[in-house]
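Shown here: the complex without one of its protein chains, the others still in place.
Let's look at chain A:
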Amino acid sequence: MLAKRIIPCLDIKAGKVVKGQQFENVVSIADPLEIAKYYSDTGADELIFYDIMASTEDRGPFLNLVSQIAKTINIPFTVGGGVKSIDDFDALLKSGADKVSINTQAFINPSLIKAASLKYGAQCVVLSVDIKKVEDEYIVFTHGGRTNTGRKALDWILEGIELGAGELCINSIDADGSKKGFDLPLLKQIESEVTVPIIASGGAGDKMDFVKLFKETTISAGLAASIFHSKKVSIPEVKFELKRENIPVRSYFAPLFDAELIPAIVQSARTGVVLMLAYVNEEALEKTISTGYTHFYSRSRQSLWFKGETSGNKQALVDLRYDCDNDTLLMIVDEAGPACHTGSYSCFNQVPENKNVFNQLMAVIEDRKANPVAGSYTNYLFEKGIDKILKKVGEESAEVIIGAKNSKEELLYEMGDLFYHSLVLLANQNIEIGELEDELRKRFK
């Protein structure tokens, strides 16, 4: 089954990867060789490089860079930017590019598409089109989105395919930089009219945008730049999410499993406590994702191990993350019971810590209730009973109102009194603070 492609895009200027919206305010962010290798190693299905200053700078250094990158990676590699002639195609392909992307120059000189397609094959020619909605019509823009050509997007795309373009890269100017997701209305309109593969570009803000793209369209590839460069999300994380939605992706852990086994740290989503550390092989990770429960590889038994299968203390997977160099996993789980075989909550013998001051205060109040201490004001309240406690809550409420009118300091002091007495009230009524938390949580929308 054909996998959906995830493609990082790198804009190159003066030998550096840069990022800027609409080609303005570009900032240099990384060494292209380093970043190309990182993406290739962590499951990118293809890379696209644009030489954004191609028309104004000497081409030589860029070609040199292309050939160095081609030597470094072993995935397909598309190069674009300022390609004007068959000679440009020739130079890029000889330097190691697999495909060449053309945009403005193809629009100015459509015969370039035909000539390149005849000479190198349609699969080599990626027609990149920048599109913006103008008065309810999708219109082609050129020159980095600055020139309105007035031409309807679909007209130009169909002409480009007729001339021999083998793939389309559809960049929505409206979505670009918005991080609100791919431009699905535009993409749906184009996919229904063409029979060549389409790369969707512009708007990816998080991993769910890729899920939406592939669930709602038949488009085969999604391109993004800044969310990958900023490490807001990694390619394995996108692929994990796609796999969980049963969208076919190329094994996103292949680069990880040169090592056979990799460590997985398991952390409770609820308490944040590190529960355990175990190892996964490819099969265990696959099972974890497909079943939604953690599976590991037991080194002592040398077999797959479904955590909680016999004890019932299963761990439902909430999120999966990779560390900075993608060789350790963090599994964030919702645990059904203790993680450790000794019965303790965490294999590191940690218990959920109530860092929250309300939890700490409540713990003291509960402790006073269970183990009364002579001279304790809290115990005095419990002894007097509900009417006394309610009277105090009423008094403190009134003092909060007065305090708020006087000063910040007085408000804080009185509010502290009110919270304390409210917690005593809860404890007196045998209500746990967790129940109050649940009540408040219900109100989040």
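The criterion applied here is as follows: a contact is a pair of C-beta atoms (placed from the backbone, for glycine too) under 8 Å apart; a residue touches a chain by one contact, two chains touch by 3 or more; residues count from 1.
The criterion applied here is as follows: contacts and distances are computed from a predicted model.
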item: Omitted chain (choose from "Peptide/nickel transport system permease protein", "Beta sliding clamp", "Fe-S cluster assembly protein SufB" or "Imidazole glycerol phosphate synthase subunit HisH") - UniProt protein name; value: "Imidazole glycerol phosphate synthase subunit HisH"
item: Sole contact to the chain not displayed, among A:G166, A:G203 or A:G308; value: A:G166
item: Residue of A:F62, A:Y120 or A:Y322 in touch with the missing chain, whole complex considered; value: A:Y120
item: Sole residue of A:V83, A:A97, A:I227 or A:I389 that reaches the chain not shown, by the stated touch rule; value: A:A97
item: Sites on chain A contacted by the missing partner chain, in the whole complex; value: 1-5, 40, 45, 67, 70-71, 74-76, 93-98, 118-124, 166-167, 195-197, 218, 220-221, 248, 250-251, 254-255, 258
